[in-house]
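Complex shown without one protein chain; remaining protein chains in place.
When the chains are written out, they are named A, B and C in that same order, and each has its own residue count from 1.
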């Protein structure tokens, strides 16, 4: 008995749940869990179906294609660990959290490699027997640096690329190479404090809450589809540094929750938004 | 076009989603929203389906009965405001919150009447033009008191009875008269601090969090199926009274959230637990 | 025995706590509760001292003035209910919450009057026997409208003016008339979604959290010192209307918490920030 996940994303129409679940039933697949959502404003239907049984992918997908309306996207994916490559700069907290959660069995994923533009986190990565590649941006232009990073990423053929406090802005070319595959943690509660040094901005504004945002990366800096957000309370006793420290706790927990959701195939991207079946 | 909600609760079997949604499709009903859950341990299937269209209740239910496994419960209910009767003693916060939320349009329900064993809250209830009945427990025995209260409740034929800080313990006879129809707010995070004066218990134990629990009332005092819970942080500066005050905020918000869920037919009771489709 | 609160706000210097508490001790005043904070970056000292005893305000303040550094502000205020005037437009939730919390004894304040630019909330206000003044903005220019509103406010000599979803922008003249005395609830987690229709902005951006901000009003729209903020989680199933509805719950709870803090003299304003002793 195998487990797979069927992901359907198509224009809304009458009877879609019945039609899709009928096909599953006809194929003698058992539905373990089913989630669906209709965006009535956009007229779009989303369904995530966890299936168990003996799969004949080809005929199942053919049956679906015969049935679903024009413009449908459907994917049948294995319910198994995804492989990620992590990009970092110097800060340990997000990388450390992912490494430790995987070690403790709290995150189901395979970390193929970590790439840093500094070697600061090589030692930490090495503790967990994961390859670390330093690709310095020193003395090379942006295009060449990204070419080198992409070559290493591609050599691992990851399902997703995770920016765990990677402090360089990606070019549109880089982003285009991994559509809906790059997950970033932004150190603010977007759309507040877009841009550099958000904790200093937050401190100067005197906010009582700071947050973090995990999102897919698109061409618009800090504007990609949001996967997960959370906040923590601060007060007048917090310096900008204290805010950054408190923020790091939120950053790592938001990033690892977002990773858990994406890697379990619970996230649909729809325009600049996400549908997340928790 | 009418809206109704189909609630199905039955032993799990293959193809149930397909079968039920097929019947809806055959009846040309549009599924606005669908939620389902399988309790794999108990082998029980729960589904809540919001439907829109022209309903022929009789044939729809007949089709379902032909299809669903033995032991199935199914209900087709109107998606409209439910009628409640509220029982109170002296504390205003929960009653006031329900009255005000309904006034501001934040809770869709009809308050048929309020019954108090004191007349303390008659004035507040009167401000909102809702009948208030004082049924004093003074000088009557418990059975007679409950008989009087039940007579008033029954005269309004409510969908639910809400105990909004009603400080008297109900007899099994009373509870049996309104199965799965009585909602209580308990002033603690059950199962901590069962029984009397929970805030004093919490103060004496030096807890850092206090909470509240909304649950259906069953024969076991404080042991009915839990609908909703929430907590708030306290610290060493809180006296027992401060805790009670902080607790009142949690109590009223938990009760009104539980009411919103129950009245929208989002809550299934299953043994001593609930399935809540949020 | 009387209770008063001493509020000190001055340039930092060595021995301030000792000096101030010595003076209190010399005056045989008992310190019920003391909070202090030093903003080391700005070199500013803040202290809030709850005192009990027999007060000779004149000599106490004179002793303080002899002792405190140049540029010190100190106030000795009675620890009793403050009087507020509330400005509203059409939405009931914030006003209703304040009315009900005061009725239930959960907010210690005196509501002198409610002023609306529509009469929508006259009925609700009347239920609680509080004067309601309709000052329509129809057919009068902004200056004249504000003149009428200010005349009514001033006739009640309130300690604070509360904008409980008052949907008109105040002119600098109005703001200047009540320095650090106007409290507003802004329907977003500032500084995200500044300006009009924040819930529609939030919906369009696909955020997973929405919030509300209570702040003092200054000349810069939505830029005054923040008193309190909070958030609630939303997801893809929320329409812009659902977000607004969820937001209303946060708005009213943030506003009433901010009110509680300000009215208990727990909030210092310092430049564009606040020091809040909770």
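What to note about this one:
The working rule: a contact is a pair of C-beta atoms (placed from the backbone, for glycine too) under 8 Å apart; a residue touches a chain by one contact, two chains touch by 3 or more.
Keep in mind it's a predicted model, so treat the numbers as computed, not measured.
Among A:5, A:92 or A:227, the one in contact with the hidden chain is A:92.
In the complete assembly, the contact with the undisplayed chain comes from A:127, out of A:26, A:78, A:127 or A:176. Considering the complete assembly, chain A touches the hidden chain via residues 91-93, 96-97, 99-100, 103-106, 124, 127-128, 245, 248-249. Residues 37, 39, 41, 189-193, 205-209, 211, 225-231, 235-237, 239, 272-276, 278 are the ones on chain B that touch the missing chain. What chain C contributes to its contact with the hidden chain is residues 14-15, 17-19, 21-22, 24-25, 28, 30-34, 36, 38, 40.
Here, only the chains that are shown with their structure count from here on.
Measuring from the averaged C-alpha position of chain B to that of chain C gives a distance of 36 Å.
One finds 40 Å separating the Cα centroids of chain A and chain C.
Those residues of chain B in touch with two or more other chains do not exist in this structure.
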